[in-house]
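Notes follow once the structure below has been shown.
Every protein chain but one is kept in place in this view of the complex.
Entry: chain A
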Amino acid sequence: MAFSAFASAAPAQEPAPKRRSKIALLLLAPGVLYLVIFFLVPLFTLVTTALQAPTASGDIGQYVPGFEIGNYATVLAQYSPQILRSFGYSLVATVFALLFSYPLAYFIAVKVRHRPLLQNLLLVLVIAPFFISFLLRTMAWKSMLSDESFLVSALKGLSLMAPDAHITGTPFSVIFGLTYNFIPFMTLPLYAVLERLDTRYLEAGSDLYARPFTTFRTITLPLSAPGIISGVLLTFIPAAGDYVNASRQFLGGTGTTMIGNVIDSNFFDLQNYPAAAALSIILMSAILVLVIVYILLSVYVWKTGTEGLL
């Protein structure tokens, strides 16, 4: 099954062949070439762009190569609220996605285990949103949550919402959109680990005086930790850099700008390429640091191996 790509326990490492095969190197070549052209070169360009200085004439969108470390300080000072907001929103969205996905994945992977047809049907339903463009779905939510929507007018009619209140353009709608859009990325890795959860461990836990919740906390949860870790990473990383949900054209407003939107406007509207590049590098490094801390912490807490997490 395709989802085993998220599988936790990597098969036992086979001893490395003693002689490096030329064929293996040949097979690796396209991938390495691809990474050099489309990852290393752009990364280098990004780093240099972030250090560029404005031209002497001060023309908009014109920059010369330089070593302006100060670009970082400028954008950090200017956009720290958006940076913090990005991580805050994506953290909350990740938590909600986990809370929704875990029971869903558990149900599909464990509860309907003996009904493969239903299980496959439910899995297809989890992936079904991918058949429609991400933009279209977010747009659909925008109209469903807009001021003219049935939902909002009903809530206002019932006096559950203030007459001048909105749903779109609020932190709620942005986090809602992020959660909705990334739920499959959380559900699938969870499904992959729970599908192989041996329920005999749960019976053993119950036999050893553990109540259902204790069994969940001490057995199911640690055994599914690799899935939780990969699901959290697959949700948190793209959500932190997302600029669709928070954009004003979709579910966001002026007060919900995330770092992705800032990079977007600096690049396309203000044509401030060094600022956009510096922000990208800040975002990348911050995510990298957070992810490393998170993995180390998870490994420490759950004492699980790191194999197959990434």
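Definition applied: a residue touches a chain if its C-beta (ideal position, glycine included) is under 8 Å from a C-beta of that chain, and two chains touch if they have at least 3 such contacts; residues count from 1.
Going forward, contacts and distances are computed from a predicted model.
Asker: Can you match the unshown chain of the complex to its UniProt protein name from these: "RNA polymerase sigma-70 factor, ECF subfamily", "Putative tricarboxylic transport membrane protein", "Dehydratase" or "Spermidine/putrescine import ATP-binding protein PotA"?
Answerer: "Spermidine/putrescine import ATP-binding protein PotA"
Asker: May I ask which residue of A:L25, A:L43, A:L208 or A:I292 touches the chain that does not appear here?
Answerer: A:L208
Asker: Tell me where the left-out chain touches chain A, residue by residue.
Answerer: 198, 200-201, 203-211, 214, 218-219, 222-223, 225, 302-304
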